[in-house]
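A single protein chain has been omitted; all remaining protein chains appear in their positions.
And then chain A:
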Amino acid sequence: MKFAVKAWSNGTARAGVLHLGNVAAAIDTPSLLISTRKGLPLSIPPDLLPSLPFPDSRLLHVSPIHFFQGLSIKTISKIGGLHQLLGLHGYGFAAFPRDSIQCLPEATSTNKTGASFDNPCGRLLIKPAEYMEMISSMKPELWVTLADEVPAWVSDKRNKTSVDRTIKWLDECIALSPASGAVFGAIVGGSSLEERRRCALEVAMRNVSGYWIGGFGLAESMDVRPALLNAVTEPLPEEKPRLICGLELPEEILQGVAAGVDLFESTYIYHLTHEGFALTFPLDRTQINASNLAPSDVGSDPRKINLRATVFRKDATPIVEGCTCYTCRNHTRAYINHLLNVHEMLAQILLEIHNTHHFLGFFRLIREAITADRFEEFCKDFVGSRYDHLVEDGSERVCL
């Protein structure tokens, strides 16, 4: 794995380039990791994956927890690792346990022997040794050391313990490193600026290829987050990539980018798709497609449309005019509305494809803004545009 920073904007936001062995082209950052379940997307079939933008869509997040109760380490090794298991040879895999939908860290059950996760098969306690066995059998391009993530409301003592444990497990995992794969050191610290800084400094001293920032998206408020993020990224060496999970909304992603994070894993696409929403905000800042604004529609805003709404029953246009995703090239809003109403699986497939495509487009906008050194302006525009339809109505701006 190779990483280099190419451009800066606004001080800490950076655009970079990531090279991973299996991916033919270099991946520009900031970039999104596609969420998976057992290595394949939730709904997008593997033969439609290549229709997503290249190479932005070639980075996949895989959680080792998904396999612990479905596929044995022995079987994965026998098959030869993730690439053979999933039939995805031109893709790069980033392995870390936390999956913000299904496998959330359960801080109360985590103890000195291992980290606890709640998942559909029950509660699992993962020890560093067995975690590393799973990582070795999976052979991902990059993997993260085992962390003790805690939510924002724990006591200071518990928070401090989580940092100590995470560092201890980091050393244990590194000692058991597999031959291939880049190791990312896990950084936690909850809502304490001191602990965040302490953890970051400790991890920075270890011989790792990058950093994984955990413990966010666990009930801390958006207001305190920028300071916490900066406390983490500030002590870290600039030339190594930073990966974060737990930031969901576009605004939260922007917070991460502003603090100097390069790679993101988000549940935004999942939540949108699950509820029948499709992203529609313009990806070309010079054009605002008026038809995307549906002010009379329940649950819609300039960002997205709710395709369950009856207003789309006869709408024979694609979700976004001019979008080159498989869904917009082949199907209409009316058809997806029908599929949602009759509870057909194809609705989720089509929405996940479009939403992934569109969200990847958002990351492209971020990169363009950083490269043109107007990231701060981009953030203001983007966050402000959320209220455009209200301002047009003449109503008061709503505060977040």
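Here is the rule we use: contacts are C-beta pairs under 8 Å (C-beta built on N, C-alpha and C of every residue); 3 or more make two chains touch, one makes a residue touch a chain; residues count from 1.
Just so we're on the same page, contacts and distances are computed from a predicted model.
For the chain of the complex excluded from view, the name given in UniProt is "Queuine tRNA-ribosyltransferase catalytic subunit 1" [choices: "Cytosolic 5'-nucleotidase 1A-like", "Queuine tRNA-ribosyltransferase catalytic subunit 1", "ATP synthase CF1 epsilon subunit" or "dolichyl-diphosphooligosaccharide--protein glycotransferase"]. Residue in contact with the omitted chain (choice from A:K127, A:H331 or A:R374): A:H331.
Contact with the chain that does not appear here is found for just one residue of A:K6, A:H19 or A:K38, A:K38. In the complete assembly, the contact with the undisplayed chain comes from A:S72, out of A:S72, A:S180 or A:T324. Across A:K2, A:H19, A:K314 or A:K380, the single residue that touches the chain missing here is A:K314.
Interface residues of chain A facing the missing partner chain: 37-38, 40-43, 45-48, 67, 70-72, 74-75, 78-79, 85-87, 120, 313-314, 316, 326, 330-332, 334-335, 337-339, 341-342, 344-346, 348-350.
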